[in-house]
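Every protein chain but one is kept in place in this view of the complex.
A, B, C, D and E are the chain letters, set down in written order, and residue numbers restart from 1 in every chain.
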């Protein structure tokens, strides 16, 4: 994601636009691109969602296995998140084991889900020290036009809301719906010069000095944050960014009825 | 195995020969090179064979361990095949984990053995879900002069015919001979222009447009096939190739008395 | 550790010095550099030591886990040694999995500890075939100025002398001091021309034709040796080198009171 | 492959999913489904769901793979972790390495690789949901993606497998049949030229069974070829797609100096091309 | 992060290790502790023990990472196998890859990278003993090592984390608190310019709690900044270190044509440097 790919001309153009209160695609600074979510498209998965955020396109799939708990949390289920930046998604993505960017993406999504306590991992324990459900979230990025953090977090939580625990396959009783206690929504703010803007598309993401991903729950509480790039935020910018993120997340929640906890 | 290594001159020469019904080493199109098989040369292996097919030279070794079955086949033994294109065998082979060609070789050999039901994997189960025999076939290629598929399959099945299950080492009773139910023989046909020829040596293998490996059992039934290279076969060529392969396999069977099932 | 880094001029200079009975830093041929050992500096480790041998600087840490014995030694604990040539220690060290030199270092240290029977691995068995103590020795090289073999062996044995088995953490009774039966000391002799010299610093190590590491126990008996580089020793040189190593080891033993067996 | 008690074909010759022995599963192909790729396509074949994307011709990495006289075609077949019953560990395994190789060989035959020396044409096949027959479906959709990328090629490549269940030769096994089937025979067959570009087989077939299977596969590939062409027709304007498909029809007559209209939209424009059109995105060619 | 029965703060607001809510653990930094590295520093922060070493500017490997217009800053955060309770497998894992990335981003902001095109500045952070807060301690010590290496930079970068235990916002969690804490908020904050260069958070915080934590962190970073400067003062002669620190103080005023005195001692001398001094080893600058 080197900045050299976007030419200096493009950089100046986008900065000038921003100084004049505008964005290349006509959005306001606090507008996201159009979001579409298709649920349950993968029958082989326990839960799934395809998210399109503008032209960023990805699938999140949930698979659930029976396994052993970690020794230091013998009475809790296991959650594990992986992201694949498929080489089909961008000429910049390469074959091979996940690089830095894929690892960061997976870890930021994971923290959003984990720290919001979206899942009750106590309930994923069947028999302490012996048998627990292992929840795998796999993000496959198909087309990359910026802001994977928000799209991937949205994919992950959406897939979880339609996940069925395949208990019968493992002879552990009947299948049942996975409970989702909280709905984390990630919102990424990019900083261009003095401007803060929401949901950066690829060109904006490449030239922004800094970005901040803020994942909030349905109460607006902060559950995870990640600053990126070699630029900086001042304290006031940071506070504004968080408030923007809270607003946007609320807005996204309103667009999709399934983005609601199924359990308390 | 890039074709660029053999010069255009060599290519034209071999094509011209083929058009005139001849091969560089004087063989007929349906002749294999001389085959020698040395059985049981590796005392540390449960079974072994060294196969020389012309100047292609390899050792197949069988090792047997006690282990657990795969969860989805709890009452069956395990067969696993690996091939090493040792760098000593050719200046083209490199150190490191197995590449594409070694993987394809191992998988084609494996399919020949597995799909012909050479082994009765039900009988390799000692205690369902708990203990089965794991049969490792390892092919070590020592000298490479073309047509590894046929030589390696011959090595694998020959090694299996002299394999003893080391039961006493694992305190599972007395050692006993591994039963071999079927004898798969692979025969590779190369296509040069309009000519089909059997057992291509390295030069022929490098310039042929396409090759077809056909593995047949003692009844002439087809158990595995693999087409290679970026050329094509027409339907009639394909049928001729299969019939050639059946003939050649029968011929090879006749050369070695041990190439017979030891069980039904 | 290519020799080309030290220029020919440096090489000639050091050879000339040696021919005249001198070394660059003024030491006699059988002098080691100053040695300092700090014990127990790593609280998170079961045992630890930081060794400075001149400007070579490393930490040896011991961690102990509960685990299963190897199948072929069901009634013995497990000892495993690893060395990391951290890229911070030298511009020549690279990131990534351990290379040849790190592997050789770990194995030579390991042999010194193992073959001297420094640990009584029978006593590290808690329950045969089921539970044994696994002793991990990790060497982290922080600054590299030659002769890692001696420094690392000294670090490993020093760390072992202050190691406490963390039995209580694994609910196996109270913590207790690891017994050390023997104290192996490694001494490396470098050969420059006809000169044998002890504890080569980096410049000497780079230009020496051959080196010999001799690990001896408190009785002067030989427990491990490793010759290095593409030069040679004659039989008489070899014998002299071993005697020098025995002398030097005795000398080092005298410098540190804790370098004594804690058990017989 | 194993024989078992389960009956897979009933007395009237109908299979578990209601098909006849020589009947394909429903196949839908859509071209041009991704933004970044130079070409792309999506296939649903029964319950298989597969995306293909093409990049290139572009620079070769690592450089030692570069061929000074032609392009290389590198297909990479990959299964999503969630595409199968038990989660698959992400990344290429031995099976996907082999499948990638045989698919690459088939594609290399139809692409006019000699026009793009020193480059690579990368084809990524991503199996999103798998239900037996993914290598054939993957190859089928990959050749549509190549056409969508404007890569000049001799032909589209339809692919299909036959198998054997309850001792009968049948077309296009789905997963439950594959689990209990006795043989699997995937091929790629170009109807217009009669060329077999991919062939693998495992299981147990007599020569006569093979012969019967081959007949079925030849017919099936003709059917699939039509579906591939229809996908391109739907994607491009009537006029453009007719020209495009006519070109493919005649391309085996075309000399290298008369490339198919399919070409264009490539990073490295071929010197000898007479018509360069970007038929991938926007403009008059789009539906 | 989990809530539990254990009480981590007593009635009078004192934590398990005797600290108040807004109190840092003891911090000691020493500059110039290694021989081979171009610059180095050691930090003890509570029970954390961390070394940092700097090499560069030097040639980039692998070469495709090279930036023709500036240096890249590559920080590698690594934990020793024996630095934690259960032995850690040697080598980089996913956590250390992420931490290395966010630390590299922060360092890249302060280094005058444009002066050393086509080079890399490598920073190795080795955690010898870990007790929560290692990424902040690692970044803190790394910027002292960079200064010790004479790399021209805009500023030192102090870093610290706040957290939440027993529902209260507190500064600088140690391990026992971290195990049972409800949130963790590491930042890097440059007091003189008010720039936040690193920020991560996980756990559960209301906006108001975040606000309170940020206040604490800003104060803490000022305190740590002083400790960093003192470490350089102790290492270098009074005169040299005053000049050096004054330079850092004013370096945001300095144009690129007037580099900080910190520069020098680099393999590739910048063309525009007016004062080149080796302040790493020997000579008058040493204690």
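Throughout what follows, contacts are C-beta pairs under 8 Å (C-beta built on N, C-alpha and C of every residue); 3 or more make two chains touch, one makes a residue touch a chain.
Keep in mind that what you see is a predicted model, and the values were worked out from it rather than measured.
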{"item": "Which displayed chains the unshown chain touches", "value": "B, C"}
{"item": "Residue of C:32, C:90 or C:246 in touch with the missing chain, whole complex considered", "value": "C:246"}
{"item": "Selected residue (touches chain absent from view) among C:61, C:155, C:200 or C:228", "value": "C:228"}
{"item": "Full-complex contact with the absent chain, from B:13, B:29 or B:136", "value": "B:136"}
{"item": "Residue touching the undisplayed chain, where the options are C:14, C:142 or C:238", "value": "C:238"}
{"item": "Positions on chain C contacted by the hidden chain, ascending", "value": "2, 4, 100, 103-104, 106-107, 111, 114-117, 212, 220-235, 238-239, 242-243, 246"}
{"item": "Residue numbers in chain B that touch the chain omitted from display", "value": "41-45, 48, 55, 57, 59, 61-63, 65, 82, 84, 86-91, 94-95, 97-98, 136, 138, 140, 142-145, 169"}
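Assume only the chains that are shown with their structure count from here on.
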{"item": "Shortest path length from chain B to chain C (each step joins two touching chains)", "value": "4"}
{"item": "Steps in the shortest chain-to-chain touch route ending at chain E and beginning at chain D", "value": "2"}
{"item": "Furthest chain, CA centroid comparison against chain C", "value": "D"}
{"item": "Same-interface partner of B-D, chosen from the options C-E, A-E or A-D, over half of the pairs matching", "value": "A-E"}
{"item": "Closest chain to the centre of mass proxy, which here is the mean CA position", "value": "A"}
{"item": "Distance from chain D to chain C - Cα centre to Cα centre, in angstrom", "value": "59"}
{"item": "For chain B, residues contacting two or more additional chains", "value": "none"}
{"item": "Multi-partner residues of chain D (each touching 2 or more other chains)", "value": "none"}
{"item": "Chain contact graph, described as a line, ring, star, complete graph or other shape", "value": "line"}
{"item": "Every chain pair meeting the contact rule", "value": "A-D, A-E, B-D, C-E"}
